[in-house]
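Take a look at the structure below.
Selected chains from the complex are presented in situ; the others are not included.
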Amino acid sequence: MVADPESPKPTVRLLSYGPDGVDEQTLDGPEQLAGKVGKKAVTWIDVDGLGDAHAIETIGKVLGLHPLALEDAVNQWQRPKVDEYPENLFVVVRMASHGERIETEQLALFIGVGFVATFQSERPGDCLDPVRKRIRVGQGRIRSEGPDYLAYAIIDAVIDNYFPVMDTFGERIEVLEDELVQGPVRNGVERIQRAKQDLLVLRRSLVPLRDAVNALVRDEARFIQPGTRLYLRDCYDHAAQLLDVVGNHRELVGGLMELHLSGVSNRMNEVMKFLTLVSTIFIPLTFIAGIYGMNFDPARSPWNMPELEWRYGYPAVMGVMALIAAATVLYFKRKGWLAPTR
Amino acid sequence: MVADPESPKPTVRLLSYGPDGVDEQTLDGPEQLAGKVGKKAVTWIDVDGLGDAHAIETIGKVLGLHPLALEDAVNQWQRPKVDEYPENLFVVVRMASHGERIETEQLALFIGVGFVATFQSERPGDCLDPVRKRIRVGQGRIRSEGPDYLAYAIIDAVIDNYFPVMDTFGERIEVLEDELVQGPVRNGVERIQRAKQDLLVLRRSLVPLRDAVNALVRDEARFIQPGTRLYLRDCYDHAAQLLDVVGNHRELVGGLMELHLSGVSNRMNEVMKFLTLVSTIFIPLTFIAGIYGMNFDPARSPWNMPELEWRYGYPAVMGVMALIAAATVLYFKRKGWLAPTR
């Protein structure tokens, strides 16, 4: 097994509980784990940091985890899934967070007899802390239920954590939309692409996550009590709902691209219309000025530019030019070419 | 359980009925509910307003509703679904309305032994009033059937209410289409996007709604009598039909985008063609005028612009210019560039 070189050394925290009370303990080394499971109804072995292959293997041996599953737990790029092994149930889920971009982190769960073991490369405090708190204060049914209910509570916390991520993302694309409605935005295409990719990241976590939860609900998995299935079904509904929102956001982001393109072409069109207006007004006028700049000699022939010698030649030409300019502007107005197209 | 802070305090209305008569009552508090169910064949507990968690929990305890389902009933962003619990059947549907935009509101139903309980955040008078009226006047079979038929009647009313929403939407996009056929429309892209999003809202309500109704028809749900399934099948057909219309409208709205883009590019093309026409007529003429504006001195050499001294120099040049302009216009006509492209 190859450890994750970017992950710190594992810290192992135990949280044992039953209807009668709670025991918390941080182990000095993985070998101390032996004999700890089974003292209370449920023991949650919480392994943070996957940087030491030997330590992970020791934990796996003590708990009787299958080497294939353990390898998947350490490999940080698994897709969410449920694998049933003879000795325990292995579940991979992904936790989402939204910093600059949306990112997901893997959480591997083993559900065995009397214990749940979780493996993650770093401790994402906030996402599972509500579960720990519920155990400590004995809130709800969690203290009187088995490891399958603990697993449900963890998965539920992971899924519920997608909702604020989704909200942050929703605000982000709303801000972008508001900017795009004003006109073309700097780096518009890149920002829209990034939003699309973030949705892909979410989708790629959520679709198999939903399917994994569904497998837990439907399969005749030995490690899940029928009563807990009811709760997992609720998890499934939430995951399906999240996917609905992802689908919705996808369409919104697709619409942003259209808005951006329409804004760019719009500005271009306005520029071109301005060019056309200026050109078509002045080109004929310049031509007229050019005519009276010709050097045909009126002295040689009465046919040669007699206008140049008329008393009102100049004002008349200026008047004709003004008329032509006015007619052009009027033509543009009539055609509706001066109104903004957007 | 967290109450919906934007929702008013709950009002609880009872509508108990059987073949023998109807009792209507508005409760002063949720605790009055105890002992009310079972006096008549069917009791409809109609809870409007979800702003008081304690009151909702009291109602749930009296009726024996599962806490998970109750939480979903209060959470206003569920997707339509059917969940079977040991004690009752939980159904979520969404009611549509079309004001400025299309919006949907959640309606949660519990079908239990001898009662149907509905939860909604505000009272949407018109949508369920026809059902209440049918109960009061004893129209149709409703008074002689059980709670499953009442649930059917409610779901049917919800689905039927989508049809006028769809009609309003259809008129809205027809108006937009008529405008777009005339030419580019102000805020065209945004209006088309909004129509697309409204269709998404409808689709996201209707697809799971149809699936939920289908689950009611097919599943061996204990709370639905075989005779009622026949009616629910009819509901299913209506939902499927609504989705057909949504699909159709989607294509229509997609066509509007093409119409808009074609209109914008069309106007642009007309502007450019006008520019081209004006430019290509006057640019050569201005050049000719420029030639005869050169100061080569005819006095110095017989080769230097003798035209300037000809008797008919000026009219000849004017004639040539007229000919060139006419030829250009003719060329444009021949090429068909003066005809509108649309």
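Letters A and B mark the chains in the order given here, with residues in each chain numbered from 1 onward.
The rule is short, and it goes like this: contacts are C-beta pairs under 8 Å (C-beta built on N, C-alpha and C of every residue); 3 or more make two chains touch, one makes a residue touch a chain.
None of the values given here were measured: they were computed from a predicted structure.
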Overall copies of the shared sequence [whole complex; 2 in view]: 5
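Keep this in mind: only the chains that are shown with their structure count from here on.
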Superposing rotation of subunit A relative to subunit B, computed on C-alpha atoms, to nearest 5°: 70
Euclidean distance of C-alpha centroids - subunit A vs subunit B, Å: 25
Interfacial residue positions of subunit B with respect to subunit A in the complex: 66, 68, 72, 77-79, 81, 83, 85, 183-184, 186-190, 193, 196-197, 200, 204, 257, 261, 264, 267-268, 270-272, 274-275, 278-279, 282-283, 285-286, 289-290, 292-295, 305, 307-315, 317-318
Complex interface listing, subunit A residues touching subunit B: 181, 230-231, 233-234, 237, 240-241, 244, 247-248, 251-252, 255, 258-259, 262, 265-266, 269, 272-273, 275-276, 279-280, 283-284, 286-287, 290-291, 293-297, 300-301, 303-305, 335-337, 340-342
